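Quick one: structure below, then a few questions.
Complex shown without one protein chain; remaining protein chains in place.
Just so it is clear, A and B label the chains in written order, and each chain counts residues from 1 on its own.
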Amino acid sequence: MIIDVASQYNYIIASALFLIGLYTMITRKNLIKKIIGLNIMNTAVFLFFISMGSVEGGKAPIVVHGSENVIYVNPLPQAIILTAIVVSVSVTAFALALTVKLYEVYGTLDSDRIRELRGGPR
Amino acid sequence: MNLSSHFPILIVVVPLLASYLMPILWRWKKDLVKPIAVSVVALSFLMSLAAAIEVIGSGPIRYHVGGWEPPWGIEIIMDHLSAYMAIVITGVGLLILVYSTAYAEKMIEKKNIGLFFALVLLLITGLSGMVVAGDLFNLFVFLEVASIASYALVTIAGKKGTKGRFEASFRYLYMGAIAATFILIGIGLGYMVTGTLNMADFALKLEVANTIYPRLVLASLGFFIVGFSLKTALFPLHLWLPDAYTHAPAPVSALSSALTIKVMAYVIYRLFYSIYGIQIVSTTTILPLLQLLAGFAIIIGSLYAIAQDDVVRILAYSSVSQIGYVILGATLLSGNGLAGGLLHILHHSVMKSTMLLSVGAVMYKTGKRNISDFQGIGRKMPFTMAAFSIAALSMVGIPPLTGFVSKWFMLLGTIETKSYAFTFVILASSLLNAVYYFRLINYIHFKGDTKGNVKIDEAPLTMLIPILILGTGAIVLGLMAGIPLKLIETAVSAFGI
Partner (left out) sequence: MTEDLIIRTTARLMTPFIQMFGIYIIFHGHHSPGGGFQGGAVIGVSMILLAVVFGLKEGEKRMGHDLSVVLGSFVLVYVLIGLLGILMGSNFLSNRAAGIPLGRPGDIISGGTILALDIVIGFWMASTGKTLFYALVKEGEK
């Protein structure tokens, strides 16, 4: 049974990466580290999706003229991931722009200090 | 070429097109920005009405994007619930947009006005796309479009913008991004067991999959619910909401409270009843858990609201409380409860946007928004404050105003399902609502004159008319509840309750 579980190492690594990303986002106080944590989490999800789409002995899903009866890997997760990557890039870009502004306004990148400077939680 | 059959996709595409036009127009032809924005959303509203009439007449409209048949192609479905939500989104959105044409002139920095309208149009596109999506992944894409537009709208600089808006937006972004990742995982797990993303197909295949992989189905449902609960600001995942509303311009808070969080709650309804099906969901412990959280949201939101000084923050916590009602409606397995929750979506949108827009009008004229600054404003801005007071009374649930009608349905629902604890919760929270709303009304109308010698007069017409229309809605929609109920009741019976 250990061999069965270990042969799915893709999913195990994806879960580990996801948890690492989530942990980073929650516990680290530096804003840039939080954004990196977000990226790690997203990358873990992408890994999870793509490994879900892989087929035993499949080739890249590109139709070449004059070949039939070829096994392709599932192209649907790949299309999903392309879109999700674009979304992730947009969110990261916006988060970084906000970080630049936050640094300009508060002079620090520490989220706890920013909380204090703003007047504490209400 | 029968244009009306393309309405479902056009409702989404037309605001998208206009949103892309905004940067070009703003750069070269500034006068066209506002008329085009307003007319585009008006067009979407008319198309939603036409689609709703067709749906009532001949059943759900199924639209195959690109001509590809489902389940390989993307499908856009306009059924009764989608039509209802589309009307709410485009209708209330239209009124808020008209209001913001005047609000933006004074309260938003000149160079950002074009961006403001582009983002609002993107938000409406995203929300409309979410309600007509027939495909799980389309739902995710439009969800992200709407979310990113929301994050950006919170930071639009007001002339009296506070520094806190960046941190509010960062927290909103950050929690929203975690939620989106969770939703993506939910989609992945769901795809893994069923092999399809089309919602109708997914529901069919899930029944088979649930017998083989019950834990995976539960996991994917769990991820979805956590993600959407965060987006809809259900307690205890509501922490982004008060800060985001206080630091955003008034129309943005109105858009978010009236539309965005409602559409996310609508998706939870869809998940429970159309996609996963109530058979599967009721075997898990998700329903009781969500009921409990909704109950907490209702009470704790009101308790927080009582403690606030800033009027916008009071309304923000009130939104947290009201979303509890909507989610409670989803978890009560009774026709009346469901109808009450869905009806509350419309009613709360109208009532809360009336109040937020009125407060915005006060800020437009005086630049202040603590409760003490509202002293005596009722005499200086009679129409605006009349609308506000009526909406407040409606929120408390005084018959025959609209708030009463949706609460009544939900009370019936709790009695039918013998959840008497929640009957008590709804009644108690109405009392709590009365505490802070009556306090506000007291200050506005009965507390003596305004402090200082600020010259205040009534709000400009472009701002006043939407407020009055929404305020009238707060009175009339309850009496006219039969009309939205036509759509809702068919939807509820399609859910199989």
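To be clear about the criterion, contacts are C-beta pairs under 8 Å (C-beta built on N, C-alpha and C of every residue); 3 or more make two chains touch, one makes a residue touch a chain.
Everything numeric in this text was worked out from a predicted model, so none of it was measured.
Student: Among the options B:I9, B:L218 or B:L470, which residue touches the chain absent from this view?
Tutor: Only one of B:I9, B:L218 or B:L470 touches the chain omitted from view, namely B:I9.
Student: Even though one chain is hidden, which residues of chain A still touch it in the full complex?
Tutor: 60, 62-66, 82, 85-86, 93, 96-97, 100-101, 104
Student: What is the set of chain B residues that contact the non-displayed chain in the whole complex?
Tutor: 1, 6, 9, 13, 16-17, 20-21, 23-24, 27, 63-68
Please note the rule applied: only the chains that are shown with their structure count from here on.
Student: If you average the Cα atoms of chain A and of chain B to get two centres, how far apart are those centres in Å?
Tutor: For chain A versus chain B, the centre distance works out to 28 Å.
Student: With touch defined as at the start, can you tell me which chain A residues reach chain B in the complex?
Tutor: For chain A paired with chain B, touching residues are 18, 22, 25, 31, 34, 38, 41-42, 45, 48-49, 52, 76-77, 80, 83-84, 87, 90-91, 94-95, 98-99, 101-102, 105-106, 114-115, 118, 122.
Student: Residue numbers of chain B touching chain A in their complex, please.
Tutor: Residues 137, 140-141, 144, 148, 151-152, 155, 163-164, 166-167, 169-170, 173-174, 177-178, 180-181, 184-185, 187-188, 191-192, 197, 242, 313 of chain B touch chain A in their complex.
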